[in-house]
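Let's turn to subunit A:
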Amino acid sequence: MKKELNINHLTRVEGHGAVNIVFENERLKEIKLKFTEGPRFFEYITRERLYTEIPKIVSRICGICYVSHRLASISAIEDAFGAKVTPEIELLRKLLVVGEYLESHALHLYFLALPDYMGYPSTLAMAKDYPNVVKRGFLLKDVGNKIMKLIGGKTIHGENILPGGFKSVPSKEQLQKVQDDLYKVIPEIKATISLFDSFEYPKFNEKYPLSLCIDGDSFTLMGDNLALSDGTLFTKKEYELFVEEKTSTYSTAKYSTVKGKPFLIGPLSRINYHLDNLRSETKEVVSLLETSFPSDNSLHANVARAVEMLELALEGIEITQMLINSYPFKGEVEVKPKAGTGYGVKEAPRGTLYHKYTFDESGRCVSANIITPTAQLQAIIEKDLGDLVELSLDADDAELRKRAEMLIRAYDP
Partner candidate 1 sequence: MKKSFEKLLTKPLPINPFKPEKALITDIEDLAPDHKKFSFVFLNEEVNEKWSHIPGQFVMLTVPKAGEIPISICSSPTRKGTIELTVRKVGRKTEVLHRMKPGDLVAIRGPYGNGFPVEIMEGHNVLIIAGGLGIAPLRSLIWYILDKRHLYKDVYILYGTRNYESVLYKEELRRLKERNDIKCLYILDKFKSEVDKKWTNREGLITTLIPEVALDPQETFVAVCGPPVAYRFIGKELIKNGYPESQVFVSLERKMECGIGKCGHCQIGYKFACVDGPIFPLWDTKNLPEMI
Partner candidate 2 sequence: MVKIGVMGLTGCSGCQCEILNCEDAIYKLLGKVEFSYFPLAQDSNSFEEFDVLFVEGSVTTDLDEEKVRKGREISKILVAIGSCACYGGVQSQRNDEVTIEEMLKEVYGTTELSVKVSKPKAVSEIVKVDYELPGCPLDKRQFVYTVAFLLNGVRPFFPKTPVCHECKLSETECLTLKGIPCQGPITFAGCGAPCTISGVGCQGCRGDCDFPNYEEMVSILKKNGLSEGDAFRFIKVFRGKQAQDGISKLISRGALNEKGA
């Protein structure tokens, strides 16, 4: 009779995680997902810092989705100061997000998730047998990186992403180059979608209690309003009223619930919600898939990710065209600090993200609150893991471990 199963070091996930499963009488008793990553106190270190320092500091919360943290903090800052940016700056930010998603999703799909489905320990190990697949992963990442480097200044933690806009903007030729690159990767993305659609995804869970994403008329990753799958809509200012955070006794990530329930965020939540808002080309591709959306299968997050890449690449092409048409434009508006509180939400690749800051009149931060996707995912992953274990009681430890890891990876916590 088994008592306990521990996965001490989750691999191919960003950060450090462990899972602890306890059984009693052949039944699952308790599941704990632990993040053992050291805390970094971003809410504290941002205090007393000038608003100009904030995006830079919070960028370091995550090296993969730094663009999201930066943009969420920037929109909170602009919100607090009542600054409005120009449509071109908005477009550049959206293009930046296209870059972020291409790189982050490609990294996740090809380097973290794919080996599971192909039966390899890592993507690098696949390079010999599947050189083209691995190359495609690198290529997609590279296009994303190039966009981030071009607009942000560096591929990771680019410092050109600032409250008020950008200190310098790409030239017309560079934008054209981005557009060309995006056109080039569309077939690669489509191949990615088919690849991930072709895998078999065992179903193990019931309907999600709730899911959350940013609301909008079109597929969007930035906005001021949020939608819950039960039909509730709320504004970014109300975020903390809905999403409750608790400190966990066994994990360094906080534990969040909405209306007392675990809730889903991330690509699957977004695609489920925005299914009708996708561009027609994406819709067409989606309609031909084996996988059917909306889906309640957590593992389908991988397919959703690939679909998002297509949607965003298409958006990127439109954005570059609009920017080229409105050339030359100013990349920056003036931001004048004043006392107040500002809110920013953004869809990070792995889910909704929330930043709130209060500033004094000189623009120094008085207090901050940041709710990361990882914190919000903790509860839903634990719930899913529970479902998974319940269904796999007959599986041996190694198998169970593998399935658990695959599931966690699909969330990319």
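Assume contacts are C-beta pairs under 8 Å (C-beta built on N, C-alpha and C of every residue); 3 or more make two chains touch, one makes a residue touch a chain; residues count from 1.
The candidates were selected such that all candidates are chains of the complex that A comes from, given by their letters.
Please read these numbers as outputs of a predicted model, since none were measured by experiment.
S.K.: So which of these touches subunit A in the complex, 1 or 2?
M.R.: 2
S.K.: In the complex formed with candidate 2, which residues of subunit A make contact?
M.R.: The touching residues are 9-16, 34, 36-45, 48-50, 53, 56-57, 60-64, 66, 107, 111-112, 115, 121-125, 127, 138, 141-142, 145, 149, 152-160, 162, 166-168, 247-252, 254.
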